[in-house]
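Data block below; observations after.
One chain of protein is taken out of this complex; the other chains stay put.
For reference, chains read A and B in written order, and residue numbers begin at 1 within each chain.
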Amino acid sequence: MEEKKMDLSQSQQEDLASQIGDENGVKDTLLELLLHNKLAVFSAVVILIIALAAIFAPVVAPYSFEEIDPMARLSPPSATHILGTDELGRDVFSRLIYGSRLSLLVGILPTLVSMFIGVVLGLVSGYFGGKVDYVIMRLADIMLAFPSLLLAMVVMYTLGSSTINIFVALALINWASVARVVRSHTLSLKESEYVEAARSIGVSSGIIMLRHVLPNCVPSLIVLFTLNVPSAILSESSLSFLGIGAQRPAASWGLMVTDGQQFLFNQPWLCLAPCVAIMIVVLAFNFLGDGLRDVLDPYMKNQ
Amino acid sequence: MRIFLKRLAGMLVVLVGVVLLLFIMLRIIPGSPVTTLLGERASQQVIDRMTEELGLNDPLFMQFLRYVGNALHGDFGTSYKLNRPVSALIMSAFPNTVRLSIFAALFAWGVGIIAGIISAICKNQQRFRLLSSLIDRLFMGGALVGVSMPVFMTCLFLQYFLAYRVQLFPLSGFDQPLSVVLPAIALGWNSAGTVARMTRSSLLEVMQADYISTARAKGRGSAGIILCHALKNSMLPVVTMMALQISSMLSGAVITETVFGINGIGRLAVTAIQSRDMPLLQGTVIFTTILVMLGNLAADTLYSVLDPRIRREG
Partner (left out) sequence: MEMKEQVREPDFVLEIRHLRSSFFTRRGEVPAVNDVTIQVPRGKIIGIVGESGCGKSMTAKSVMGLLKYPGRVVSGEILLEGRDIAGMKERELRKICGNEITMIFQEPMTSLNPVIKVGKQVSEALLLHHRELSRAQAREQAIEMFRKVGINEPEKRYDCYPHELSGGLRQRVMIAMAMVCRPKLLIADEPTTALDVTIEAQILKLMKQLRDEIGMSIIIITHNLGVVAELCDYVYVMYAGKIMEQAETFELFDHTAHPYTKGLMDSIPRIGSNAEHLHTIPGVVPNLLHLPKGCLFSNRCPYADDRCRQERPELYQVSQQHCARCFLLEKTGEEAEAHG
């Protein structure tokens, strides 16, 4: 099914390309194409701004995330507190800025680790096949059979609720889909002539995988990365929201929502502000991922 | 039929794996569950007797076999905290979760598929370019926003605006007829976005296919082409997608049930974690996973009904 679709779109592209004589080498570079997608560029800028704010939080934030102003508890948004204060009198805006540190880190670090695990397992599984492949793929099936949040909850139960453990949990559970994608790439590349050629002149398996197979997976991996980051951010905020992730007084957006929930009706900014913050970051990554996918990997659209 | 049985067998393997993995994960924790159960101050004698009673002295593998054996008879152990059989707790929560998920799925798939179709039509529309491309962008932007919203955000926004500001629906609980509306929308919101995007891209791709040209050359109008030729083909990847959505929906149900105070399986799982109630957690997770698998099986079956290429091969 998947393969058939590829043929189709490929033949169409060739059709149009031959009609307008595009094979003469008038191709846009990847960067040019990406820049053409204004939303993706805008999203990248948003992510950059948030990242800078997170890095320079002590400079950017008007208050510290723990600083308590007992005179101004639950005060509505005003000039002194742009997004108001919480029940302890802490500045919501400052806490949001500090919270972006956790969200960005939790989005990026565990995703990198889980992608590394997924790439290794996927390469091994696809390249060697046989029993190794069977075991790894069944393991991936098992991981994917769990609803992801529940699996994360179980891991958090085992490890105990803490900020560090969120990183461990997310790194451990998200490798399966990466492994599947890398495996399918490996399987198709394994049959290709240049891998056969490399093997016939005695290049070792490890080198073949690193030199020939892996580079071909990179576009898909970049796209997967930009799509897995927001889902990791969502997982963290969900875990923290349920009280089994980051612990107080850490500034975590999910935790802020939980704490603000009891004031939903009278001080709605307390929980709605961090919600919107999460949405903006996730949205930016999703737009960027979409743009990248259109440019890098048109065939991944349906995966 | 053979494919169906093969699928079923594969599912059983995965299910055994799930139970085993879960069993190991929940038992490699430092400290005995008995301590959690009886508190720090319990005497060693009581602890020993309890450990013996729960069979925690046996090798892990024996414990596993016993657990599976009991589970096959419908016995998932007794909740530490609530002191009731896990199976009974799950059975009381199960209908709520199913009802919530079904309504959420209906919302998500209905809204998602319709929005996706409208969007795809607008994208292909050549008259009224400006308006139709605006509609397309609006829908797809909306879908991506929907996908990017955390479930609790949808829950809280709906609670704040539709239950508190405009008191259209009950704030929480699950006992009135209308109380399913907000949780179902909140839970389905995300999937609606995903399904809409999927439907659109799939439909657009199918519209490029050669057989669509054939249909046009035959003299089919645009509406006829979409309804008679494109829709069924374009639904194939969407159905696969729906199967994946079942899993993420059950994840979301955990949060939705917590926010809206619905007695469902997800909320049971949260309770179990908060009170470190291992048998209850184990039971709820296994049960949810079985639900996911059944959903996948249903999607597979639907897929083979839609696609004759698979039907005949089986």
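We take it that a contact is a pair of C-beta atoms (placed from the backbone, for glycine too) under 8 Å apart; a residue touches a chain by one contact, two chains touch by 3 or more.
The shown structure was predicted, so the numbers you read here are calculated from the model rather than taken from an experiment.
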| item | value |
| --- | --- |
| Hidden partner chain, touching residue among B:S43, B:N83 or B:Q126 | B:Q126 |
| Of B:P59, B:P177 or B:P308, the one touching the omitted chain in the full complex | B:P308 |
| Sole residue of B:V195, B:A209 or B:M278 that reaches the chain not shown, by the stated touch rule | B:A209 |
| Contact set of chain B toward the excluded chain (per top definition) | 124, 126, 208-211, 213-222, 224, 228-229, 232-233, 306-309, 312 |
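Keep in mind that, in the parts below, only the chains that are shown with their structure count from here on.
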| item | value |
| --- | --- |
| Centre distance in Å when chain A and chain B are each reduced to the mean of their C-alpha atoms | 21 |
| Of chain A, residues touching chain B in the complex | 1, 5, 8-9, 12, 138-139, 141-142, 144-151, 153-158, 230, 234, 237-238, 241-244, 254, 257, 261, 264-265, 268, 271-272, 275-276, 278-279, 282-283, 286-287, 290, 301-302 |
| Footprint of chain A on chain B - complex, ascending | 10, 13-15, 17-18, 21-22, 25-26, 28-29, 144-145, 147-153, 156-157, 159-160, 164, 198, 201-202, 205, 208-210, 236-237, 247-248, 250-252, 254-255, 258-259, 269-270, 273-274, 276, 281, 284-285, 288-289, 292-293 |
